[in-house]
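Here the complex is missing one protein chain, while the rest keep their positions.
Chains: A and B, in written order; residue numbering restarts at 1 for each.
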Amino acid sequence: MTLSSTPVPLLALEGITKRFGPLVANDRVSLTLGRGEILALLGENGAGKTTLMNILFGHYVADEGTIQVADQAGVLHLLPSGQPRAALAAGIGMVHQHFALAESLTVIENVVLGTRPVWRPTLRLGAAREALGRLMAESGLTVSPEARVAELSVGEKQRVELLKVLYRGARVLVLDEPTAVLTPQEAEGLFKVLRRLAAAGLGVIFISHKLGEVLALADRVAVLRGGQKVAERPVAGADRAMLAGLMVGRAVAQSRREPRDPGRPLLELKGASARGTQGTGLVEASLTVREGEIVGVAGVSGNGQGALAALVAGTAPPTAGRLLLNGAELRRTSPAARVAAGVARVPEDRHREGIVGSLSIAENLALETLDRSETRRFGFLRRGALRRRAQAVIAAYDVRCPGPDAPIRQLSGGNIQKLILARGLERNPALILANQPTRGLDVGATADVHRRLLEARRRGAGVLLISEDLDELFALSDRIAVIAGGRLSPPEPTDELTLERVGLLMAGQRAEAA
Amino acid sequence: MSALLDILASASFWAAAVRIATPLLFGVLGALICERAGVLNLGIEGIFTAGALAGWLTVYLGGSLWLGVLVAALTGAGFGLLHALLTVPLGLSQHVTGIGITLLATSTAYFGYRVALPTVASPPRIEPFAPLSIPGLSDLPFLGPVLFQQTALTYLALFLFALSAYVLARTPLGLALRAAGENPAAVEAQGLDVHRLRIGAVVAGSALMALGGAFLTMAAFNAFFFEMTNGRGWICIALTVFASWRPGKALVGALLFGAFDAFQVRLQTVAGGLVPGQVFLMLPYLLSILALVLVARRADYPKALMVPYIKGQR
Partner (left out) sequence: MIRFETRTTPSPALRAAAPVLAAAAALGLALVPLALAGAPLGRALVLLVQGAAGSSFALAETLTRATPLILTGLAAALAFRAKLYNIGAEGQLYAGALAAVTVGSGAVQGPPLLLVPLVLAAAALAGALLMLGPALLKVRLGVDEVVTTLLLNFVVLLFVQLMLEGPLKDPMGGGWPQSEPILDAAALPPLVERLRLHAGLLVGLVTVVLAHVLVARTVVGLKIRAVGENAAAAAYAGIGVTRITLLVAALSGGAAGLAGASEVAGLKGYLTADLSRGFGYSGIVVAMLAGLQPLAVVPAAIFIAGLFVGADTMSRTLGVSNYIADLIVALALLCVLVGGLALRYRVRWR
């Protein structure tokens, strides 16, 4: 890789290596970025993209390697490591996947935070407002400066993040998975803004694992795999298959859905509403999941998926409407009642809701069935029985772990997900609720989860699959419904759906308008 | 009934209310500053005690009153620094560390008192801060005696309240502190050092708490007694919640509390024969619990309160 391929270098990373204990997160990675260029950093989860950017931004200190940033005159200078302040001063701005915004403060307060020396006696908000107004006009990013961030939509919050970076006069803009929270149409809007900024001379690094976006937006793509840069090339002339091959580096057996006639209705929602623990609730949803059928629910995160999942999982009561399983109404709202009724549940956040980290694998597997005779005798734990059960699961699901007595937190995300799936599937459930079951998993673990869900479908179980990954939904689901603003669209057969139509529904347009 | 109204209408009652509220003003302001930056400081009760001893001992050993105030503030800052180092960069439990700081500061003060005065039976007194009439203002009817014939420490408390309210609302430092208590990642992303901000806030807040203690020995009781803090620190923590972490509300809350306390003292002299004295003494604590219950449903916590921030871990 020579510098000649990029016009005027803005940024040069050279031989960056970062180790976490035995894990090498970045292995001698070198990258350059030119003025006006959009560089995509492609890689699956755990490939080292976020680590590399955290090093660039000074959150981590690299074990080896250097970073150079060009000044206004175009001369490269060494960037001191481990100092976010230095990175900011050098003109590097980052929009994180999880927004770094203080929610109870206003937009303008978030923007000026840290831009004036802390010991000055005034904030000068008036001048800041004017400068921000000019920036909004130039970039096309508009949002009310006096609004509290908590009141903004996700898309608006992302705009605030971009404005923050631009307000500081950034010349290198790094975006970490920026489209994860957007509809396809919103993402297209973001791409327009990014192209405009690049045309004005900014360098943009766009981190993604979505091939389509990379091809649509970037000039050049660098591919990370297992911490190493395995390829770097212009996007022109590249295609999906080629990038996918580079990103994954191995053939992964894609699970295929075999045709199957669905049976009787299993789960029926009839005009059911529920409150979400945070944000959007569920409004009068109607949906049927039948035996041997996977029904997918697509949607941008925070549009009522949480309330839908809580309703089915038994952690939130219906505020209106009815909920039926096997034709019988589910009146009691309790997770225990759902489990007893034959519902297996995979929570959205496996670390927060799925497991108790300090408890052993055996104890975690028993967590949903503590009041059953297979777990207890005279109130005491049947520890031998729990251990044998755990051993069986570990063998059947190929869980990599030290043993049934090991604290579950020592395991990788993929292995934890296997155990959560096993906990539900062991009891041959009629219905499986899987909420974002593959989020954050690598390709191998993802394929494993898909295989298990399809197996359950073959066996005749119904699956309600809530996911933000449209590829996953299109691959697994027999029918797909879309949730937007808490309203669920009627499910439509996957074979008759297009990505564009799902995108429009995700943006909240009603079926007739699409 | 008219006796009660007479109490409420008298300037001397309201002057007492402001005087009684003064240590709470210092304490509540200190707690508020720590918590707005995201750190609960349960060391407050012990820091009150240590400040009370430090101020008093300085004067007793021949120092001036203001030197005593300075030593008290530095003592508080020292314990605050310890609390901050344990809870901010090390991320230890703020609850348990705070209790530890209270135990440490209290026992250090008691031990120090016994080292300085091994054999004294009745606590020696010092010449305290005298009330200071503000020329012109102190002659105002009613308001004069209530607000402008107080000790210098009361004026200092009110001034620091106004200053802190301004800094929090209107300066880059205040904005950074508020953001550190809301979302430290946002602060770090903007190139500010969350740990330094939080440590600074806890040190400054703890110095203020110690001044609350110093007021007890240097302007109220004029001597150091064991267990003289008597839960004032915990009451300040409750008042901070009650005030939703807003300086204006905290000022009003502390003054109301002072008024209530002054009222129950006077009520005791009126109704003392009928109701045992302990019932009156319980009221401040019960009132604090009641205040917590009243705001419980709508308490608008700083989002990152008690959440340690570890760099690079998002």
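Here, a residue touches a chain if its C-beta (ideal position, glycine included) is under 8 Å from a C-beta of that chain, and two chains touch if they have at least 3 such contacts.
In this text, all values refer to a predicted model and were calculated from it rather than measured experimentally.
Give me the visible chains that the unshown chain touches, in label order.
A, B
Among B:Ala11, B:Leu292 or B:Val307, single out the residue that touches the unshown chain.
Among B:Ala11, B:Leu292 or B:Val307, only B:Leu292 touches the chain that is not shown.
In terms of residues, what is the contact footprint of the unshown chain on chain B?
Counting only chain B, the missing chain is touched by 42, 45, 82, 86, 90-93, 95-97, 99-101, 103-104, 106-108, 110-112, 114-115, 118, 230-231, 234-235, 237-238, 241, 276, 278-279, 281-282, 285-286, 288-289, 292-293, 296-297, 299.
What is the set of chain A residues that contact the non-displayed chain in the whole complex?
Counting only chain A, the missing chain is touched by 21, 313-315, 334-336, 338-339, 345, 347, 352-359, 363, 366-368, 370-371, 375-376, 379-381, 383, 407, 409-410.
Operating definition for what follows: only the chains that are shown with their structure count from here on.
Counting only Cα atoms for the centres, state how far chain A is from chain B in Å.
45
Touching residues of chain B toward chain A in the complex: what are they?
170-173, 175-176, 178-179, 182-183, 185-193, 300, 303, 311-312, 314
Help me check something: in the complex, which residues belonging to chain A touch chain B?
It comes out as residues 54, 59-60, 84-85, 87-89, 94, 96, 98, 100-105, 109-110, 112-123, 164.
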